[in-house]
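Below is a slice of the complex: some chains, not all, each in place.
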């Protein structure tokens, strides 16, 4: 149903856009109207289903007050309500813009973004306050300097604020530009502040993102590591070490992971799923907990066989860099990999 | 009083803005004038109180010369002085923009921002000097190239500087644009330099911010860690380790920290305050030094009870990632948590 909702949202957005383009609407207004009604019907239906489900699980108030519930309600009711209230039909349909918000929960990584913003809210807010202060002070000063010279564009503080925000964000429309020397000096200062605000903001977000990425990766990998028996024998210190080094990779069925003859710089552990090794003369299947591609890390740079997933699989990837460090810190682990690699090499000769 | 001052500042800013909007002022000038006088009276009163306090503690000169003292004095005296000197009333009130500066000390995280800027002042200043050099050299060159073609916009170096600053900051008003081929080539170079300056500035600030965040977090956490008896038994090495991993969290009373049934990925230590665990059939109170939420880190992913603060509390948060590492490096600590968790599980069965 999520896929269907996505299609309905995109269709709705395209239709709303066409609705406002006079030639397109004149030509296609039957189709546009019909499809808009279809979209609306879909969202009303979806809302109904969810309402019913919420009622049956006795969570109706919680659903109605949640972000998702509010978006669903607005998506279903805004357009009909506007039509009933006598709003002009083409304007009413534009309230379908609430449909777009339905996409929000589907964005992968949004949770990560939100966590960064929450964690760094302190400094981000400080920068915002400084931003607003510079904005207002610059507006008052430029208003005082320019109001007599350009009463049309700098005739009030709101007008000056409009100039200031376009300048501080370095947008620079050019519809309001100071012309007195002092006004221009202040404007130059505001522009340079703009760069500074930018820089601070980015610096804060970059810092937060680095921390969050590390954390997120650990959490995702941790679960998979515990599924690989190979690591189970390790002590907790080694497991924490290994978890930080691995990277998870989700693959659909029939995806080629390793291509024969290519240069390789990582090895793989199978957290779940199955892969097929296409050796000369025979095909070997590897399942949960097995590893492959270790030859590339043990000196043989070129991959010696094609390896493909046979069903949806989750792999853990270990880069050459990290393999070296792991070998250094946990020699027993390295020995196990080494022994297995030799066994395989013998077997395949 | 800080809250009152904040309200007065925001009111003042809104009133000053309205003052300059002709229709609003015509309609509401009585109200606007009255409230502006109220705001002013508030700031004069606040200044008086602080002056008196400074005199009584014999710190009058120190107060008057401090940033806060200067802002207070300007806030109280600027508008009356302007009115006395015969400045037109609506212009005089705009000097109330000094009121805005009163907000500065209240910005959380401003100290952190200032430290970053001080620490990185060397490279930031270098970038600024390069910025100014590019600015002047580009201005002279474009002035030479464009002065004959566009005497109105590039007729002097200050005019060319105005163009250069709008270009180098990538604001690009469009009121001054070179039209000779060579002038445009220089302009293109200036724009690309602008990106470079941006990048350098941001890079510097990001680096500084990462270091400062780490430092700031350590300082804030360190104090709280010492209040948790649980950590007191650790050696200094372990305490330094733990401090780097914890994050402080200040919560008001009656805030839900853990919601039953949600997925959890961190545990909490109570640095100060009290929380209520809402177990089936009974309510347990946990106080300073206790910990909770550890089940989530020991394999049971879903929270098993609602937990709420009963008064203003300070918690230390330990993420799953860091818990794993801590366990690895300090097994005794992990055992204590493990034992307590088992004891609780038994008790609650």
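Letters A and B mark the chains as written, and numbering starts fresh at 1 in each.
Keep in mind that, in the parts below, a residue touches a chain if its C-beta (ideal position, glycine included) is under 8 Å from a C-beta of that chain, and two chains touch if they have at least 3 such contacts.
As the structure is a prediction and not an experimental result, all values here were calculated from the model.
Novice: Since all chains share one sequence and 2 are shown, how many copies form the whole assembly?
Specialist: So the full homo-oligomer, as given in this file, consists of 4 copies.
Basically, only the chains that are shown with their structure count from here on.
Novice: So the centre of each chain is just the mean of its C-alpha atoms; given that, what is the distance between subunit A and subunit B in Å?
Specialist: It comes to 25 Å between the two C-alpha centres.
Novice: Touching residues of subunit B toward subunit A in the complex: what are they?
Specialist: Residues 13, 16-17, 19-22, 91, 94, 97, 100-101, 103-104, 107-110, 112-113, 116, 131, 158, 161-162, 165-166, 169-175, 197-198, 201-202, 204-210, 213, 265, 319-321, 324-325, 327-329, 331, 334 of subunit B touch subunit A in their complex.
Novice: Please output the residues of subunit A touching subunit B within their complex, sorted ascending.
Specialist: Touch residues, subunit A against subunit B: 122-123, 125-127, 129-130, 133, 136-137, 140-141, 143-144, 155-158, 161, 167, 170-174, 177, 181, 184, 187-188, 191-192, 194-196, 198-200, 202-204, 206-207, 210, 214-215, 218-219, 222, 235-241, 243.
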